[in-house]
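Notes to accompany the following structure.
Missing here: one protein chain of the complex. Every other protein chain is in place.
Naming follows writing order (A and B), and every chain is counted from residue 1.
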Amino acid sequence: MGMDLSYLEALMGGVAAEPTTSESAGGVWVVGVEGRLDDGLLRLVGKARVLADALGAYVYLLTNGSDREAAESTIRAGADQVLLAQGSPTLTDLVSFFEPRQPEVILFPRTRVGRILGAGLAQRLDGGLCGHAADLEVDPIYRRIVAHQPVLDDAARQRMTILAAPAMAIVDTAALPAAFNEPWRSGAVADAGADWVPAAEPRPITWPQPAVTLANAAVVVAGGRGLKTVEGFALARQLAQALGGVAGGDLTALDAGWIAEEELIGLTGARIAPKLLLALGLDGDTSLFMSIQDAGLIVAVQPDPAAPIVAAADYNIHADPADFARALLERLSRA
Amino acid sequence: MRIVVCMKQVYDPATTRISRSREEFDLRGAVKITNTPDKHALEAALRLRAAVGGEVIALSLGDAEADDVCREAIAMGADRALLISGPEVIGVTGRAVARALTAGVRYLDAVDLVLTGQVGLTDGTGSLAPRLAAELGWEVCLDAVRLAPMTDGQIEVTVACSPGVGEIVCLALPAVISVATGSERPRYAHPARIANAWAPGLVEVCSCTRLGLDAAALTADVEVGGLILPPERTRGQTIVGPTETAADELVGLLRTKRIL
Partner (left out) sequence: MDFSLTPEQEMLSQMFREFAAKEVARTADKADKEETLPLRLLKRAAAQGFMGAIAPEEPFGGAGLDFLTFTLLLEALATECASTALTIHVHNTLTLGTLLRRGSAAIQANLIPAMIAGERIGAFALTEAGAGSDPTHLRTTAVRVGSEYVLDGVKTWVSNAAIAGVFVIFAATNPAAGPRGLSAFAVPVETAGLVIGGREHTLGLSAVSIHRVYLNECRVPADHLLGGEGEGYKIALETLDYGRVGTAAIAVGLARRAVELGIKFAGERVQFGGPIGNKQALQGYLADCATEVAAAEGLTRRAAWLAAQGQPFTQQAAMAKLFASRMAANVTNKILQIHGGYGYIMDYPIQRYYRDARGLEIIEGTSQIQQIVIASNLFAGTNVKVRP
């Protein structure tokens, strides 16, 4: 695999040649074939752009989720060529689409369709695949794609060098940086020349979910003595609602009569494991700390820098909890 | 119905640590267990067998220790197991695993349904089911929470899309389905079955060569490198400034952390 020098020339002041279909051997491909063009796909195009720049290759987007007009946004996001298709491809369709094109890299978003087609295509093309990539880079020496695969519930990421060609990855687009929106970029929109059959519509179904409680809430706003009054504590409840979470309190809140038994956080009450714990006017004690061990981000609003919670929280805001709650509520309602 | 359930041995994430200094897994004290998502797949298979009859076969690939997985599957209710083992399967990567398991499914013959777990604990990606389906040329469906057999050689699959919301799809058999961890809780191995799990003839061990796979089929498609660690959790940081700016900053922080 040699460097694509024409690309370098273009970089050094030449005119970027509009890629034509005949030139489309190789290249970094993004496949978004779920009938929609969402922000995740645009972010993935951006990541493909970064890889293609390092490889000296073009970025191709194969999609059935766009018309010519909307395709412009993908060009601003980094695509050199957008190939528009109709219908939904089967795995065999994709195999026959890609086999003659000899892509260098193929990226799929990590949706159910992307997971099925991406892994299936890798197997059929004898490619190398990282089935769950949170990020991708190019190894500059060997010019190989290195995927960053989350392990142990994303406690760390493992480097996966993709050896076989094409190099493929199914990418968690939520983990990627924001999409480019660069109006000076140019690119071409073409017909994919693929005539795919529309997919059968699945039958939707819903089932009841367990109610959100302190124990399973993703966001918990916990209040304590520092909120001073029942009106102050009401702000914690409003914030919980605004953040889509649940309110709770410590023993001081229980003693003050602001919360019910079921709302108590602590060893006698609930153990919590939210992604965000916002602690308003909580001092923190051992019982509380032992029940919030599995909390993700802990943000404490506490005027006293010597309060035990300060050392346990990731971030501290030394302010009056009620004042801060009002300010935050106001911002959240604006957003 | 002949159902094959793919089951693997993994390091229990609860006992697997990460060494910050060496940027790799620290496996001292790590315990190997049967991948719990695979037990959900087995549970689904056992329920199907109870409904329509047939046979449930556990299929595993790994070193000699993976025998434990086969025995546990039998103790939970599988009829028998096939373990693909031998020096050539040590450290094989996803593409080769799918090829070897496909050879296993073909060897088992007349298989109607292959079930897999949703994902491998610790370092899995959940790509096995679609890889197998591609190799076998069968239909595939991911994240099933419920399987209901139908009379006309089809299976009705309920798939979870997001909490409380799903779809029902019908697949023609033979098919490959990955079973979500939100499905029925796997049963415990039963003492009487545990006592009989080591009876001779229940676990067949088979090398890749016997399955007709050569070394070329097993070459690695990826190479596993070191770990990238997130910055260490630093507690006790302060967001300075008056209430108003601190609130702005927090909103920004929650946005970057994707909580908002």
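Just so it is clear, a contact is a pair of C-beta atoms (placed from the backbone, for glycine too) under 8 Å apart; a residue touches a chain by one contact, two chains touch by 3 or more.
Being a predicted model, the structure only gives us computed values, none of them experimental.
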Given B:3, B:98, B:197 or B:259, the one touching the chain that is not displayed: B:197
Residue, one of B:23, B:68, B:204 or B:244, that touches the chain absent here: B:68
Chain not shown: contacting residue from A:103, A:266, A:281 or A:321: A:266
Touch residues of chain A, complete complex, unshown partner: 266-268, 286-287, 289-290, 293, 308, 311
Interface residues of chain B (partner: the chain not displayed): 68, 71-72, 75, 188-192, 194-195, 197-198
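FYI, only the chains that are shown with their structure count from here on.
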Where chain A and chain B are represented by their mean Cα positions, the distance between them in whole Å: 23
Chain A - residues contacting chain B, complex: 91, 112, 115-124, 126-132, 146-149, 151-153, 155-164, 170, 174, 202-209, 219, 243, 275-276, 297-299, 310-320, 323-324, 327-328, 330-332, 335
Chain A-touching residues of chain B, taken from the complex the two chains share: 13, 16, 18, 25, 94-95, 98, 122-123, 125-127, 129-131, 133-135, 140, 142-143, 158-159, 161, 163-169, 219-230, 233-240, 242-244, 246-248, 250-251, 253-254, 257-260
